[in-house]
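Apart from one protein chain that is not included, each protein chain of the complex appears where it belongs.
Let's turn to subunit A:
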Amino acid sequence: MTPVGSVDDGTSVTRDGALPDVTYDVTVVGAGVVGCAVARELAARPGLRVALVDASNDVGDGTSKANTAILHTGFDAVPGSLEARLVREGSRLLAAYAADSGIPVEPVGALLVAWDEEQLDALPTLLAKAERNGYDAARIIGPEEVRSREPHLGPGALGALDVPGESVICPWMTVLAYATQAVRAGVDLHLNCRVNTVDAFDGDVRVLGTGRGALRTRWLVNAAGLHADAVDRLLGHDDFTVTPRRGQLIVFDKLARDLVRHILLPVPTALGKGVLVAPTVYGNVLLGPTAEDLDDKSATGSTAEGIATLREKGRAILPELLDEEVTAVYAGLRAATEHDDYRISADPGRRCVTVGGIRSTGLTASLAIAAYVTALLDDAGAGLPEAGDLPPVRMPNLGEAFPRPYQRADLIAADPAYGTVVCHCERVTRGEIRDALAATVPPGSLEGLRRRTRARGGRCQGFHCGAVVRELFERGAELGDR
């Protein structure tokens, strides 16, 4: 692990104060996984002035922080859709990018377990769909093989579709890697910067009214996730409405990790999608998500009913899981729209590209979406410079499948701070916390620090380390200087 660079390298991440008095060529609104991927792609165009702005105090603080963290193959997408294509391409791109950047990925594979005749009957159709999506490694397996590959499974599994290509990934490091690379290549990242208004063009420039004042830009990419419809209306479009679909999830303790080997996906039927059980790269086990259509885009809370439903379904899939301690409960909102596909379109007249309806596959597809959006900008006449090479980035490892700093004699010998464990449940060292605080894109809150290091994110939720981690966070920059 190479510590990420320091804030003094001329890069720009701002969280308060007026915005710089410059005119950006392109402004990306929304620093979720999609917006960060787009900014990174644009950063590879030398000479282009790019701003990435987000209403939140950190990157990846919306839906991108709260998903099921699966790097999909796209085997079950709607064949021929834009989503199917971008997921398929994105999956390959992100797997390669993750390997180069040190983002943890575990190719555990998925089993779609059939628990009744209806589900069993659906497997051949799913297999055919996978093949139509260009995925031909899937196959149907019988109950004995299911049982031998998942010995802790509850009784009643009739068979499964084996999809070996599905992986689990770290969603937080993915966003952070994109943002880091973008910022290092000169993108200005402005946080706490909600876009509230969009003025008419004055020449080829228009002014965005943000919570931090005026921002001048020639082109705009709307990657505002749940609020992409609202931003689109500011631009004068009315193409779609986002209906948040909540997914609640339960994270079980790491001591449960040995109970499950694959991502256990539900077989989608007429009765709904069901819930999955999946390992995480941090060594936990996830149970979820629910699917609840809401109208409140801020309803990221969990509910008693949601938790009870998940536990009931989880008990049938993996009975022993329910005896384990719960580390966290969270909810994410999918940006569902009235359309069945991604809504990505350019409007050359208004000089913008909208990236809407990136519902439940956006993490996987992010790099392909970015390439697609950039191509749309080019076609729309944005006159982007030729792409150059971005210097590679190496992110700190949060994954259990790869050596963590506390396990590395070489790192500790070079710097004893990597041997000073601060967060005991997650074994996060003082060295890692210091690096995160001094990184190119430092955290804006303790939650942001958790997503960068896992500090405070374990089974005790701060009983042991909460106060110390907060102390380190508050000393932030000072700590980084040393």
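Just a few scattered comments:
The rule is simple: a residue touches a chain if its C-beta (ideal position, glycine included) is under 8 Å from a C-beta of that chain, and two chains touch if they have at least 3 such contacts; residues count from 1.
By definition in this document, contacts and distances are computed from a predicted model.
Of "pH regulation protein F", "Multidrug ABC transporter permease", "Transketolase family protein" or "Sarcosine oxidase alpha subunit", only "Sarcosine oxidase alpha subunit" is the UniProt protein name of the chain excluded from the display. Screening A:R184, A:H227 or A:R459 for touch with the missing chain picks out A:R459.
Within the set A:V195, A:I307 or A:A365, the residue that contacts the chain not displayed is A:I307. Interface note for the absent chain: among A:V78, A:A316 or A:V421, the touching residue is A:V421. Remark: the residues of subunit A touching the chain excluded from display are 251, 255, 298, 300-304, 306-307, 325-330, 406-407, 409, 412-413, 416-417, 419-421, 424-425, 427, 445-447, 459-464, 466-468, 470-471.
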